[in-house]
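Worksheet: one structure, shown below.
Only a single protein chain was left out; the remaining protein chains are all shown in position.
What follows is subunit A.
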Amino acid sequence: MTEAVARQLRDGVAVGEQAPAVMVRDTLDTRAGPAISDHFFSSLCSNIEAARAQAKGLVAVALRRTPESYTVTSPFRKGNFKPGHWLQVVDCYTDPLGWNKVADPGKEDNSSQTDLPTQITVCHDVTNLTSLLAYVLDSGQAAVDNRATERFVVLIDSVSVLLRYHTLPALTSFLSALRSCGQVSAVLWLVHADLHESRVVASIEYLSTTVIHVEPQLQLPSEAKILNLRRGRIRVRTKKRNGRVREQVEEFFIELVGVNFSPVTLVKDMNPPTVMKTTTPKVQFNLDLSEKEREDRSKVILPFEHQGDGREAHIYDGRPDPVDSQFRKLGLSRNPSKDNDSQNLGSSQGVVGEIHYLRDSDDERPDSDEDPDDDLDI
């Protein structure tokens, strides 16, 4: 399922359509959203590098993370890819409001020119979305070597930060402008859903073709602490072009080298013996049965079971046994030897089938009308 999302990002836009947009939304209960979007980012990077993707370049808009975290290879990424110039970063982290220009006018400009690698473009005014869009498109041009026919992917690492500076209408028009831009192949963004009103999140969800809900494994009450930050599940809701919506759930586990996805395991799919084993208390002796012991136990014939002649057990319900009666009609005894035996037995003991019962005491009257619970005071 996550492969489908990665494929969607790889395949990019169809002719005459808006670019697909993948939205990752998380809350404070997992905060694994960055890791999940990192996963798609790295798979996209390897696709672009191997020229498997429709896009030939990638523009990362760094709002919540340092621009270095994109250009310098981090151990989190799978493989050791060295980002080339196809990866461009629009740095909205260092100076989003232009304070540095005021604080240190000459010096800051110099440092932005010399220290930073050419991959990074610093945006000094995030409050102006038009200029931000221009920065993104310029970086995209640089990523694809100014070839007008090639496309690029845009990654916005936190829409929540943009929502700090902008109203919802401005932001949605920015996002749809990005999507409808001819050179944009796909857009990937991350939203912290619990920071905004539900209508804000919903309107951004309307703009996205795929929404990935990142959720904790258990639904905890708001006060409870998180049990495992590295585990959780994702709910992927994909909107097809024809309007069909598909939703799937997968579990994830954040590991050293990336995120592992696995299908959800249900309790009923679990192996019962293993469940049993976990419930046995820890004692010095063995409470479990070995395979041979289990086999032997299954061979033991319990006293109430029909023994001896291998016949099917019939419970006597007052009517004569149909099989026996048929035999009798024919004048045959089916089991003569046994009949003889029982006759012998009967003659030797005198009485057959008698029940001896001794009353405990004479106080107890059989079949008395007295209520046995009479003395109970309810």
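We take it that a residue touches a chain if its C-beta (ideal position, glycine included) is under 8 Å from a C-beta of that chain, and two chains touch if they have at least 3 such contacts; residues count from 1.
Note that in this section contacts and distances are computed from a predicted model.
Only one of "Cytoplasmic tRNA 2-thiolation protein 1", "Elongator complex protein 6", "Mannose-1-phosphate guanyltransferase" or "Beta-adaptin-like protein" fits the UniProt record of the hidden chain, and that name is "Elongator complex protein 6".
Checked against the full complex, the candidates A:Thr2, A:Asn47, A:Thr71 or A:Asn100 give a single residue touching the omitted chain, namely A:Asn100. Of the residues in subunit A, those that touch the hidden partner chain are 27-29, 31, 34, 64, 66, 93-97, 99-100, 102-104, 111, 115, 160, 164-165, 192-198, 201-202, 213, 215-216, 219, 221-222, 225-230, 255-256.
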